[in-house]
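Showing subunit A:
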Amino acid sequence: MEAKTADFKYVYDRPKSLVDVPTHYCPGCGHGIVHKILAEVIDELGIRDDTIIVAPVGCSVLLYNYIDVDGSEAAHGRAPAVATGIKRVHKDKVVISYQGDGDLLAIGTAEAVHAANRGEHFTTIFINNAIYGMTGGQMAPTTMENQITKTTPYGRDPADVGFPIRACELLNTLEAPVFIERCAVYDVKHVLKTKRAIKKGLQNQIEGKGYSFIEVLSMCPTNWGINPVKSAEWVHDVMEPYYKLGNFRDI
Partner candidate 1 sequence: MHEEIIVAGFGGQGVIMAGKLMCIAAMNEGKHVSHIPSYGAEMRGGTANCSVVISDDPIGSPVVPEPTVVIAMNLPSMRKFEPRLKKGGLLLYNSSLIDAKPERDDIEVIAVEATGIAEEVGSTRAANMAAIGRLLAAKPDIASMDSVKEALKIAVSKRNQKFNDINIKVLDKAHSL
Partner candidate 2 sequence: MSDRILMKGNEAVGEAAIIAGCRHYFAYPITPQNEIPAYMAKRLPEVGGTFLQAESELAAINMVFGASAAGARVMTSSSSPGISLKQEGISYIAGAELPCVIVDMMRGGPGLGNIAGSQADYFQATRGGGNGDYRIIVLAPASVQELADITIEAFDLADEYRIPVMILGEGYLGQMSEPFSLPEPSGKTFEKPWALTGAKGRKPNIIASMRLTPENLLEEHNLKLKKTYDKITEKEVRYESYLLDDADYIIVAYGTSARISRSAIIELRKEGIKAGLFRPISLWPYPYKELKKAASHAKKVLTVEMSLGQMVEDVRLAVMDDEKVDFYGRTGGMLPESGEIIRRVRHYGS
């Protein structure tokens, strides 16, 4: 049946900056949601021609295949260093380091803290799903107490491997960052909040304000071993009480 386009109004479409390719992410994964948010914000701010993204090592290693902007890989944990190098050359571009929890809080803690401390003029989007996804479900620095992973088969024991690290609170001890917020993407309301935070982070950069950090609590049904609906609930019920949502800083 031929659609009479004249009778219909477009109310929803794929963001222009989101490349039309099949996703490699698992069903229920939060990365796809955040990618789409990022693409929408890039469209809304009209910065597709001026944005450079840095992809981490982790599930989002192929980020640059999904967002229609210039992109670079970075060695595991080094995305803030690579983003620093890029931004120091192109002060007029919008540079984004997109990182996971192992990347930002384990192997790349030094780079993450020092880039924030220098107040580098880029924006970090930090996906916290409490587990290593790409390597198959090992403990992350943000893995919850008693959470079972491949490398904590008896549950994470803080007496042995420490407590989960709270990135926003950690970075909030630094003087330089201008924006720090923790969000979630388990329901529409929180997705919209996340979008506002990411947009603010990029606007701060455009306005030359300084370093912005947005943490997103996200789902990993595959490695958590539960279905997508349960995963969304788990973020709300287990992660959120420990990782309090909200804005920590907005200068």
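The rule is simple: a residue touches a chain if its C-beta (ideal position, glycine included) is under 8 Å from a C-beta of that chain, and two chains touch if they have at least 3 such contacts; residues count from 1.
These made the cut because all candidates are chains of the complex that A comes from, given by their letters.
Model, not experiment: these values are computed from the prediction.
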item	value
Result, touching chain for subunit A in the complex among 1 or 2	2
Touching residues (chain side subunit A, partner candidate 2) in the complex	48-52, 54, 61-62, 64, 68-75, 78, 80-90, 93, 110-111, 113-114
